[in-house]
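Scroll down for the structure; my scribbles are underneath it.
The complex appears here without one of its protein chains, the remainder shown in place.
As written, the chains take the letters A and B, and residue 1 is the first residue of each chain.
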Amino acid sequence: MDTRLNELTDRRETVNKWLERYGVRFGIYKNNVFKEQLFPFDPVPRIITKTDWEYLEQGLRQRVTALNKFLWDIYHDKNIIRDSVVPEEFVYASKGYMPECEGVDPKGGVYAHISGIDLVEGKNGQWYVLEDNLRIPSGASYPMIAREITRKVSPKTFADNAVAENRGYADLLRQMMTDMTVGNGIAVILTPGRYNSAYFEHSYLAEKTGAVLAYPGELIVENNVVYYTGIENKLNRVGCIYRRVSDEYLDPMVFEASSLLGIPNVMQAYKAGNVALINALGNGVADDKGIYYFVPKMVEYYLHEKPVLQNAPTYLPYFKEDYDYILANINNLVIKDVSEAGGYGVVFGRDLSEDKIKELKNLIISEPRRWIAQEVIDFKDLEILEDGQLIERKADLRAFVVSGNETKVWKSGLTRFSRNPASFVVNSSQGGGFKDTWVMLE
Amino acid sequence: MVKSTIISTAKANSLYWLGRYEERVYMTLHLFRKCYDRMIDGNPDDYSHFRNNLDTKGKYSGNGEFVFGMLYDEDNESSVISAQNKAMDNAILLRDLIMSETLSYLEMSVSRLRHCRESQEANVTCLQPVIDWSLAFWGSAEQRLRNHTALNIMMTGRNIENLDIQIRFGYSFERVRLAFDSLTRYNDQETNIFDGNTAAIIDSLIVKDKFNLNDISYKNELLTRVNKLTLF
Partner (left out) sequence: MSSYLYNYQTVVTFSMPVRQHAVMLRCQPAENGVQTVVQEHVTMPDNYQFCPGHDAFSNRILYGGIMRPHSAFVYVSTGIVRRDLDTYDSDCGFLPVYSLPSQLTGINSEMKDFALSAKTAGGNTAEILCEKVFNMMRYAPETTTVITKAEDVFSLRCGVCQDYAHLMTALCRAAGISARYVNGFVEGTGQTHAWVEVFDGRRWLGYDPTHNRTAQKGYVKIAHGRDANDCPVNRGIFYGNAVQTTQISVTLQEL
């Protein structure tokens, strides 16, 4: 490890004390009981060189721009379907496709205001996109606050290393919300409540952006306008809702009827153009695991450019050629269930018994649309500090792209690692930890 | 970005109870220390007044049990740890109003109390940071809560709790009257949260010739009115 990091790693305990002091936690449910735990922080940062970052930044901006154009197209003219670049059933059978969003015009044509693009770096130094998260990507608050703390605890580290500032994430969000706000209303962050796994983040981002942290029941719609309700029957018009409630719970009048987390009739206010929803509704159609395959094609289709970022090599059983390849090579592939999320519907062919392989093959044969297969990427492992020793673990990078009037890439990101040496899955819900992500200035 | 000027009903409620519970943490520790001091070498007569008022349900028998219970027993609503947890439960909902810096004093207190409970720390000096952080909390909150109404609601909670405890522990007329007068400063035109009628009755009860906390019915009436002063 870089000796310039010694001071920081030596002061790991102090960093952890500060993380506790600020209540940096995330919630998990174990046997239906809510528990909060500290999100394990590893002091060894992921370092991204200036050259790598320039490449990533360009690629991320390009990818998110294409995805936003795709979303507009799907809910308006559908040219990409008509031109047979994306097959119709991949769009309409996607759980994320919402007929309710047809013809709705989000301001500036922006759907994915906050995109979390998950990448991994291969051993060969090549970066691959694993997943686009265009609904409610979470995790930006952790590197923000970790930076705040590590700078305090180990100023020398930051004096000696030219690391890009990352605490400006709140400014990016604030600017984007200001760009999107309608009717001079206030901006709110709508949280499902304190028992949501990302509640810390909701409340922290509200504090840092200056938006109001709103809870279910506090927002109402009257004559197509959304209001935040206060004591003594006071009302504030709401112009922008950064909602951390998923699409299906957002409006019980249109989606899940029993949802108490949403805002009744917010869909009508949104359709009327009276409020901005961050992110827009219906984005699930573009970050579907099946649609992922088509993202590089979208870049070419909408931007007439070569995609800068690569997908992990992916096969769709929907296509005959891929179908044959998958069935012949299933032992070497990762199979992902398109309808699942959160790292649960991902299996490695090599881990399965012969019976399980047979079972999986039958599932693929009976429902080809439900699955995708990917080559296993030889990740470049990252060092983490455990019991004073440096050991290597799998890690990914969630890069955040914020799109308001302009599309900007946050010069940092959430690096998650798996603590289990055998695991490739780095989700925090599955017991991983996180690191700061340093983008180097020189 | 346009800033909100209003406080939701739920947040108003949390602000009020945050004020009450955090003051309860401070006052319980304060009174506990007085009791603790007398328990070192005194007779039960010297400290029974404090002890009975702290442990209202007579939950604990020996002095040792009383000390641990009043500090760390989460099943005892009147313990320091219970009040601190409840203050935290309300504060956690208010990060955007009171700010992380303010919240961090409560985080530290909660974790300190848990730590001391685990190591069975009976020496009350180990909880001195909880008192220090409580005062730091108030200082930080007062400086950072830019919304005038929100600050007034929280301070109303704090002062109602203070008044309530003073009445329970039989403080003097001068002290109780002063506590009530401090409280009324937080009810102004912008924050009209008092029930006017109840405020007038309390005002008429805390007068020199009626004041008598040894009279149980007087004391109970006063406590009932104080706890019904606001809508929270």
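Going forward, contacts are C-beta pairs under 8 Å (C-beta built on N, C-alpha and C of every residue); 3 or more make two chains touch, one makes a residue touch a chain.
What you see is a predicted model, and the numbers here were worked out from it, not measured in a lab.
Seen in the complete assembly, the chain not on display touches A. Checked against the full complex, the candidates A:A140, A:V221, A:L316 or A:V402 give a single residue touching the omitted chain, namely A:V221. When the missing chain is restored to the complex, the residue among A:E89, A:E165 or A:E232 that touches it is A:E89. Contact with the chain that does not appear here is found for just one residue of A:Q268, A:Q310 or A:N420, A:Q268.
In the full complex, chain A touches the omitted chain through residues 88-89, 91-93, 98-102, 217, 220-224, 252-254, 257-260, 264-265, 268, 271, 366.
As a convention for this text, only the chains that are shown with their structure count from here on.
Measuring from the averaged C-alpha position of chain A to that of chain B gives a distance of 42 Å.
For chain B in complex with chain A, the touching residues are 1-10, 12, 92-93, 95-96, 99-100, 103-104, 107-108, 111, 149, 192-193. Residues of chain A touching chain B in their complex: 20-23, 174, 177-178, 181, 184-189, 194, 203-204, 206-207, 209-215, 217-218, 228-232, 234-236, 239.
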